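These notes are about the structure you will find just below.
All protein chains but one are shown at their positions in the complex.
Should a chain be cited, it is by its letter among A, B and C, assigned in written order, with residues numbered from 1 in that chain.
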Amino acid sequence: MKKAIEEIRQFNLERDWDQFHTPENLAKSISIEAGELLECFQWDANYDPEHVKEEMADVYSYLLMMADELNVDLEEITLAKIEKNKIKYPVERARGNSAKYDKLD
Amino acid sequence: MKKAIEEIRQFNLERDWDQFHTPENLAKSISIEAGELLECFQWDANYDPEHVKEEMADVYSYLLMMADELNVDLEEITLAKIEKNKIKYPVERARGNSAKYDKLD
Amino acid sequence: MKKAIEEIRQFNLERDWDQFHTPENLAKSISIEAGELLECFQWDANYDPEHVKEEMADVYSYLLMMADELNVDLEEITLAKIEKNKIKYPVERARGNSAKYDKLD
Partner (left out) sequence: MKKAIEEIRQFNLERDWDQFHTPENLAKSISIEAGELLECFQWDANYDPEHVKEEMADVYSYLLMMADELNVDLEEITLAKIEKNKIKYPVERARGNSAKYDKLD
């Protein structure tokens, strides 16, 4: 994770692009790139692995930039979210069930 | 990155949720969570940092699951994409310019 | 609205594309096109009106196809949703306030 964000910082610095990377614009960018990733699966479950990888990289890059901008550790916030999800989705009620937590029996 | 994906694997294993995590469904999930992240910035640039962190964690979790499912290294594909972007966005033409590569002067 | 959906039906019939237009695939398509519309506003509030119109048309086309597929009247469901929103967002509490209904004072 270290090397990617360092390369991204250098890339943006050289192009003077940090001015565009407000949290709001990065949130838009993550959504836009997520749409392009979804487009790889628009009509069926078959997909071009190389294309998928590129779109995953785009989502990840903007997510890294947002984490960098907000001074957030992605690993740490994800572990914290998993702990919350353990409470929202207790094993005994969620097992084999894709329902949303407020629709679990 | 190691610890988060290991926790996620364990979480999903206990709930027997891997059956739902096809690449296509994960692509949908990334897009859905990216929309929830964007919602934090729907009407203005102000945002609730705790809410933003949770939505970032959700996008990241599904992205980690997709990388795990496709046996892809996020760091590696991102570095490869940066190399491609260096060619698409040459410093001298892209500096201070937010235009898309096919609209650069 | 009549003419657009008739033209779309004819367009799809000639290309034998109805087989791809399951509700699920149309939901993906609406999301993908909404991302392309958002891309017109990725870095600032300036936009190319012609590009915006084309992306709006794409979102609308898939929405019309989904309404057609599900035998739903867009006008009717929208009027019903407005009635629900009147209850969720009472004038006296929502005036000049962009907060979500569950965050209204």
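Assume contacts are C-beta pairs under 8 Å (C-beta built on N, C-alpha and C of every residue); 3 or more make two chains touch, one makes a residue touch a chain.
These figures come from a predicted structure and were not determined experimentally.
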Which listed residue, B:28, B:53 or B:81, touches the chain dropped from view?
-> B:28
Where the missing chain touches chain C, by residue | 1, 3-4, 7-8, 11, 14-17, 19-20, 22-24, 27-28, 30-31, 33-35, 37-38, 40-41, 45, 47, 49, 52-54, 56-61, 63-64, 66-67, 70, 72, 74-75, 77-82, 84-86, 89, 91, 94-98
At which residues does chain A meet the chain that is not included here?
-> 28, 31, 35, 42-44, 98
Of the residues in chain B, which ones touch the absent chain?
-> 20, 25, 28-29, 31-32, 34-36, 38-39, 41-44
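Convention: only the chains that are shown with their structure count from here on.
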Counting in whole Å, what is the centre-to-centre distance of chain A and chain B, each centre being its mean C-alpha position?
-> 2
Go ahead and note the Å separation of the Cα centroids belonging to chain B and chain C.
-> 24
Pull out every residue in chain B that's touching 2 or more other chains.
-> 28, 31, 35, 98
